[in-house]
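Removed: one protein chain of the complex. Kept in place: all other protein chains.
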Amino acid sequence: MANQTRRNFIKTSALITSATIGLTNKSKAAPKYILSEDRMGVLVDTTVCIGCRKCEWACKVEHNLPTSAIETYDDRSVFNEKRRPNDKALTVVNEYPNDYSDKFPINVKVQCMHCDKPACLSACIVGAFSKHENGAVTWDTSKCIGCRYCMVACPFQIPAFEFEKALKPDIKKCDFCYEQRTSKGKLPACVEICPVEAITFGRREDLIKTARQKIKIYPNRYINRIFGEYEVGGTSWLYLASKEFEKLDFPKLGKDPAPGVSEAIQHGIFAYFVPPVALYALLGGIMWINKNKKSKEKEQEK
Amino acid sequence: MENLKPTILQKKFFTPAVIGLTVLAINGIIFLMIRFLWGIGAVTNLNNQYPWGIWIGIDVAAGVALAAGGFTTAALGHIMHKDQYHAIIRPALLTAMLGYTFVALSVMIDLGRYYYIWHPLIMWNGSSVLFEVGMCVMIYVTVLYIEFLPIVTERFIGRVNLPSFLSKFNKPLDKFLRTLDRGLEKTMFIFIIAGVVLSCLHQSSLGTLMVIAGPKMHPLWQTPVLPLLFLLSAISVGFPMVIMESYLTSKSFGLKPETNILSDLSNIVAPLLGIYLAFKIGDMVIRQTFVYLTEVNTESIMFTLEILIGVIIPLRMFLSNEIKKSPTGMAIASFLVVLGVLLNRINNFLVAYNPPYSSKAYFPSFGEISVTIGFIALEILLFRFFVLNFPIVSLPVYSTPQAKFTIRGGSK
Partner (left out) sequence: MKKFVLFIFVLPLLIYSQTKINVNHKYQELKCKTCHSCDIPTKEKPCLIECPRDKMVSVTQKPEDGPEILTINKIKFENDLYKPVTFTHRLHAEMSDMAGGCKMCHHYNPPGKIIGCIDCHQIERNRIDISKPDLKGAYHQQCMNCHRQWSGKVECESCHELNSSQKSENQKTINSSKKMHPKIEVPAIIKYETPKTKGNLVLFLHNEHIKTFSLDCQNCHSNESCNKCHYKFNPKPEKLKSTLEKHLKCSNCHNTKSNCSFCHSNNPQREFNHFARTGFDISNYHVKLTCQRCHIEKGKFTGLVSDCSSCHGVWSKSNFKHTVVGLQLDETHNEFDCTECHQEKNYKRPGCKNCHEDKTYPKEKPGKLVKK
């Protein structure tokens, strides 16, 4: 009996090992992630933005979200509170006081930053997020199961969820107008409508060059930092500002990519399935030795 | 030596406590219906800042941890071959099975698109921690069901009695059960080892889940060794959970507590808790996060409570011989460990999570609490049902020296 079990044991163990190795090869299938050198981006110059909120309007029209007439966006009382993008508005503009002139408040447009190393993409259980060649980070409705882990992972707290919907609630976030515009070489809706071109669309590298040039020429106008150049491994959207970004409600982030640590742990545990298989073998070995010991003891007792 | 044999308990199902639990369960189910009809927002206090609430923090994260008794006892009883613990394996297995079932259910109700819960099976994302947890839990639930199957076959072999017109299937079904039983007997060890491996994987990965939240998580908890801490705490909460459950079962059904087995188990708890505490403190010292304990705020208070009530006090209790002699003492100590791990999971998933733009902190709504309590009530009711209908709890048997069926993989 013991012999038979042992043979069985070895046979099945071998089977399981080969099966898991077979699975490993498949598990490399990952969500679409392209980090092109020519990826595009947007440079937001908060010193130029006038807070007209036309971008909010254009974004809603572009994404078929309900919106009031464009004239109603002149109402500046919305700036009394700090707003965040949500399922009904993928981008919002907030206002902050300017220390030197109350006639030129600082307006900051908020939307998805389109990270170079997106935490949402790394976190998503079904790989519903993609990073496209032009830098856009998009979300795929056909895959999403609504677990909201992307919202937990996002260092900028951007993805929004339709909590009110019982069926097919969506994750809503800025998609860089990927489908209708940027994938076809057109400008995102917000960039196109901006009257003062406070948001400039271009190759990310060129944007950084332009931003550096601006800082060099107007050292009094800007603080010497481009937000998004290095934050969480770099983002496609970049910001210039006249005062510290933390005072404009930007999160304080390091240079390490947001998914870095967790991916390192994850890949450490699952390095080609070696640790789990090794653990399996170890436990099997222990079990086998213990079993032998026990049966010997019993035989001796007899 | 008295022999213990898993037996179907012969008791009444309904008691006043059971009726109370039923009311709680129904209350939960009502709120669940609202959730399914009008969306998650209608029942919960969740918002874009706090995407996860107690359904993930308690029902899933703490649920998984508290169901760890299943794999720790399996490892002890089957892999380490400590035969004296066989009496507690079945209740622990049932707890784990029910626990994981409700974890899966909780995930389901928390998912915005619950009907797509099968998506991870075919849409893979290797870098996602949640994907790994999801897959492991899915496989482990299956493994738990398979591990439970022998109890079902034992219950029905020779006793298949279908109602009138189906009675012609009685024989083939009986035959099928016997084949199944034989097959399971030979392969059970695969599932037992797999169960332990899978548990180790997802118990730790549950900790990795929150690592990606980065600076959004309070530094007292945010650490790269979070998966190790989760695994260690899960391992150390496994036996206390079994002790508490065994104690409560015996109290509830008026049985004699299995004091010997329980105090043997208690001997293992102290070192496990000690290791966990050492890692927890060591991590705190290395990352120098103890400075955050000097401030008085929710985080520091919760962290202190978690360590003090959940680890240090029960550790001291489990080191005391007097406590180990008294079932009640052990149960209290175990309860504290369970409470500690529950607090730890709540802290990790809810208290430590400070989204950058929240205007007010998250606190669960009445509906959320109702559903969570309802699920716990249902779980207890189901446990009672299984114990009353299947051979789970071991009772002393004097007539037959050897039980006919034990868990497969055990010595024969």
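Going by the order they are written in, the chains are A and B; count residues from 1 in each one.
What we mean here is this: contacts are C-beta pairs under 8 Å (C-beta built on N, C-alpha and C of every residue); 3 or more make two chains touch, one makes a residue touch a chain.
Only a predicted model underlies this, so the values are computations on that prediction, with no experimental measurement involved.
Within the full complex, the chain left out of the display contacts the shown chains A.
Of the candidate positions A:Lys168, A:Lys186 or A:Lys252, contact with the hidden chain is made by A:Lys186. Among A:Glu179, A:Glu197, A:Glu244 or A:Glu297, the one in contact with the hidden chain is A:Glu197. Touching residues on chain A toward the chain that is not drawn are 43, 48, 50-52, 54, 70-71, 74, 76, 99-104, 185-187, 191-192, 194-198, 200-202, 206-207, 210, 213, 217.
We adopt the following convention: only the chains that are shown with their structure count from here on.
Listing the residues of chain B that touch chain A in their complex gives 35-42, 44, 46-49, 51-52, 75, 78-81, 83, 107, 110-114, 116-117, 119-120, 123-132, 134, 186-187, 189-190, 192-194, 196-197, 200-201, 204-205, 208-216, 224, 227, 353, 355-357, 409, 411-412.
By the touch criterion given at the top, residues 1, 5, 8-9, 12-13, 16, 26-31, 82, 84, 86-87, 119, 122-128, 143-149, 151-153, 155-157, 159-166, 168-169, 249, 251-254, 258-259, 261-263, 265-267, 269-270, 276, 279-280, 283-284, 286-287, 290-291, 293-295, 298 of chain A touch chain B in their complex.
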